[in-house]
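Yeah, one chain of the complex is gone here, protein chain that is, but the others are all in their spots.
As written, the chains take the letters A and B, and residue 1 is the first residue of each chain.
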Amino acid sequence: MIVTGEISLKTQGDGDILDITAKVQKHVTESGIASGIVTVFVTHSTCGITTVEFEPGLIADFQKLWERLAPKNVHYDHDTRWGDGNGYAHVRASLLGASLVIPFTDRKLALGTWQQIIIIDFDNRPRNRTVIVQVMGE
Amino acid sequence: MIVTGEISLKTQGDGDILDITAKVQKHVTESGIASGIVTVFVTHSTCGITTVEFEPGLIADFQKLWERLAPKNVHYDHDTRWGDGNGYAHVRASLLGASLVIPFTDRKLALGTWQQIIIIDFDNRPRNRTVIVQVMGE
Partner (left out) sequence: MIVTGEISLKTQGDGDILDITAKVQKHVTESGIASGIVTVFVTHSTCGITTVEFEPGLIADFQKLWERLAPKNVHYDHDTRWGDGNGYAHVRASLLGASLVIPFTDRKLALGTWQQIIIIDFDNRPRNRTVIVQVMGE
């Protein structure tokens, strides 16, 4: 059995991090599926998805990591060609990845206590974002 | 229902990036499965998979990112032991990941307009590569 839904988000850009754990769990609960996987997929090329302990210190630490890994102030060919100024956001998103698969049993996501599902929006301005949430199981 | 296929690729190595979106969509279309997930898995330890806006500027930017993250000219124990000279390619591939899961509905991948599926071959020479494409759904 498969139930596909969506989450709509407003982000502030510039590394904005949103905790979507409760929304994903709600899709699982309402699917009526007891066990299986949920695939969470971000349909944008400047956003990524992962898990993190969602507390303000780590949110700041994770944002600073990205500035070290793919700094804004180095040259990006994308910006020369398209003038978007968000080349750094694209390469960060491609490195982190757009897809996350989480198993669940008894209608409950198999997340650890300190694991929350987050979307990070690397883009250089506020955006409206769509996340696909597909529940598959029996 | 499950349909498992393969994509065969010739790569140039050295960070060569190939857009496999149309090939993956073809496997989904021909599977006869209406909705579910496709798991795309690279069976090599010096290749990775992700999504990116496939335009020449970003392709160059993504390749340069890897040279900053895991430079060729630092010491790799792998090269000392095996003489392959591709230690950098292995650690890059392990960081990026070999697996990508994408949901689909109505036989169409849930990719955004600017999201293409790419294989990046980090190895230091041209290679023949196999990518598993498994479609699962109903």
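Rule of thumb we're sticking to: a residue touches a chain if its C-beta (ideal position, glycine included) is under 8 Å from a C-beta of that chain, and two chains touch if they have at least 3 such contacts.
Since the model is a prediction, treat every value here as computed from it, not as a measurement.
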item: Residue of A:I7, A:I20, A:C47 or A:L100 touching the missing chain in the full complex; value: A:L100
item: Contact partner of the left-out chain, one of B:S8, B:T80 or B:T113; value: B:T80
item: Hidden partner chain, residues of chain B it touches; value: 1-2, 4, 39, 41, 43-45, 69-70, 76-82, 87, 90-91, 94-95, 97-99, 101, 130, 132, 134, 136
item: For chain A, residues in touch with the removed chain; value: 35-37, 50-53, 55-58, 60-62, 65, 68-69, 95-97, 100-103, 105, 110-112, 114-115, 136-138
